[in-house]
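Okay, so here's the structure we're looking at.
Only a single protein chain was left out; the remaining protein chains are all shown in position.
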Amino acid sequence: MQLPIVDPKFIETSDAKTRGVFHSFSKGICPTCRILVDGVRLIRDGKVYLRKQCPRDGQTEALISGDADWFLKSLTYITNGSRPHVFSTKTSEGCPADCGLCPDHEQHSCLPIIEITNHCNLECPICIVQNKNNYMMSREAFVGIIDGLVAKEGGLDTVNLSGGEPTIHPEFLEFCELAKRPEIARVSVSTNGLKIATDIDFCKALADQHVYVNLQLDAMRNPALRVLRGGGDHQAVKERALENLEKFKVPTTIISTVAKGVNDDQIGDCIKLLFERDFILSLLFQPAAYTGYGGAHFGPHDPLNVITIPDVVRGAEEQTNGQLKKSDFLPLPCSHPGCFGLTYLLKTDEGYIPFPRFIELEHYLKIISNRGTIRPDENFENSIKATIDQLWTSAGQIPDSARILGTLKKALRLMYPADRVLELEQRLRIGEGLVKTIFIHAFMDEHTFEVDRIKKCCTHYAMPDGRLMPGCAYNMFYRHKDPRFAGDMGQAVIWGRKE
Amino acid sequence: MKRCLVFGGSGALGRVVCRALADEGSRVAFTYHTGEAGARELAPHLKDGLALPLDVSSVRDIERTVDEVACAFGAIDAFVQCAGVAVTMECGGTKSHHRIPEVDEGGWDRIMDVNAKSTFFAVRRVLEPMKRAGGGNIVFIGSVDGVKPAPSPVHYAASKGALAGMTQAMAKELGEDRIRVNMVAPGLMDGGLSRALPDNLRAEYLKHCGLKRVARVPEIAAVVAWLALHNTYVTGRTLLVDGAL
Partner (left out) sequence: MILKDKRVLVTGASRGLGAAMARVFTSEGARVAFTYTRDEEGARETEKTGARAFMCSVLDVPATDAMVRELESSWGAIDILVNNAGLSQNLPVALMEEEDWDRVMDVNVKGTFLTTRAVLPGMVRRKAGTILNIGSLAGVRMLEAPVHYCASKAAIKGLTEALAKEVARHGIRVVCLAPGLLEDGVGRNLPEHRLKDYLKHCALGRVGTLEEVAAFAAFLVSDANSYMTGETVVMDGGV
């Protein structure tokens, strides 16, 4: 029996496309009064929006993903988190009021951040923290944090020193030394590069101490830089900083905060920089989060039209003439898929090839699994073996397989020579010479905050009292009441400010 | 100064092993059963040594003997098991090679008791004094029989094979106590049990032996002594000393 054809007017309303399709429930905060409110995620026009209803201030909407396809696919990358060994607080009021981590938290600290000062020598309009210029961490507190991290995590890939501007802490170099532990593979510092550019001995000291530098570098040219970072000839400073870092071969990550309408057309330039300079190991794009002393007031800002992870990916594809493709980028499976995107690139004799092009997804995910950095352990070995076998037997079905095999063989010869012992450190360094990464890390602000994302956060601020605070929660709910920063604002010495 | 216990020290091989151990400055305690004459001849050559009568078919006697030595020496660094029986002794010295139908239950038990069971219980008792010494070496004397396919009485080969199995399993278990267990499997020697070998088998051996001669007892004893006194990393192995058989 044939079913009657239903008249479209009964199943599709005329405003369907503009209303959007319900995807899921969420919980966020009202951007005005900041209380926890219910929300829904909607797919509309190929993008994903978070619509929230505040009993006091009414309905608001924010763009949370610029590509519904990416968003939907990324949800399939949810894996079991690697749970923390130790919790510092109890769950009582519920997320995000019990941070410390509380037992409801689902991911250990992949990347602990230690803010050693809230002094800064810039006043970036896009700054997401609150620099009151009245706190320098004591040596005891710092050592206590390091001890605590080692006790909680066992082994750490990286410990990050941040702030404010960490390089203006009077004991900065000592702190780098104190953070050197056999359990900690790398010590990194997030900096605006001013001291590196102007103090060559300091730059050399960083090199001698094997510190990894995360250099703030949003764009190559002043106009965009000034909008994001304030007055001053930033371009010159950044160029000088890069020069000095290259001179001493300091392993460097470039961090570019990407804001819609400001520097989203310079994504390709940053990638070009990554490919061209050996000392630059990776590139981190941070879609702008409009929170903190700077960001909360930054303009232009239209919450419905901001940069999200897939927008950076699209920018990478469009601005490298297709050298990179959307399919080369994947969400990081260990934290919430809405927070990170990345790709690894293998350096061959004829250019960079993204890992996902020659490693099967399952193995790729295994390698980066809960860490986001590659470690030569059993998982890695099995996955590389499987990859080599597959490339070898693929008989040309995977493009460039011979080239990739050649590079892998070279990597093996360098990293596992039969006639010389290598320390893990040396091996990591060799690996760094052969592999580069592009990360995209999306922070949340009052518009885009979602409770399910914060639960899987792996970027934690480490407190002297032993608590670990998931980054975005700390930025929005705890920083302003951190007793260490209580009191009046200090006097700031701002570079580039026109008096 | 190493403290060594040798079972069957009065035998043709045992005697030379004891001398070799003593020559390197060890204190040697050995057991003897029927070889009293050999024991009496050997004893004076061992400085501060001990000679103890022991029938290894009695587990209780074995344990008593080990305890006595452990008490006298304080601890034991090396245990060498040279006491063994070949089948032809069963038949009162006639040079015949026992084939399967000729082995009765008593014959089986006697061979297994003397060669395999006694070894196990001796080691079991030696463990404590050896651990007290901080570790040590245990050496069994086996035979190419039970290791390489050669015409041999089945129960004899079985008992020697049992030793090989024990060597491996004991090595695995005792490794964490720094006790190493190995076996030396000699080919034919010019003394000892091989004297009773039928002529045709002896000729067969020489035909296939690269060095075209039987071993001189000191050559075997040298390997045993090295393993007992100097070995620090070989364990779980059977060393064949057979002139390229």
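General observations
Going in written order, the chains are labelled A and B, and every chain counts its residues from 1.
The working rule: contacts are C-beta pairs under 8 Å (C-beta built on N, C-alpha and C of every residue); 3 or more make two chains touch, one makes a residue touch a chain.
Values in this document were obtained by computation on a predicted structure and should not be read as measured data.
For the chain left out of this panel, the touching residue among B:A39, B:V80, B:I141 or B:L174 is B:L174.
From the options B:A37, B:A72 or B:L211, the residue with contact to the unseen chain in the full assembly is B:L211. Although one chain is not drawn, the whole complex shows that of A:I388, A:V451 or A:A492 it is A:I388 that touches it. Contact with the chain not shown here comes from a single listed residue; of A:A97, A:M220, A:I398 or A:L422, that residue is A:L422. Summarising the interface, chain A meets the missing chain with residues 376-378, 381, 385, 388-389, 391-392, 405, 408-409, 412-413, 415-422, 424. Interface residues of chain B facing the missing partner chain: 171-176, 178, 180, 186-187, 209-212, 215-216, 218-220, 222-223, 226, 230-237, 239-245.
One rule holds for everything that comes next: only the chains that are shown with their structure count from here on.
Centre-to-centre separation between chain A and chain B, using Cα means, comes to 69 Å.
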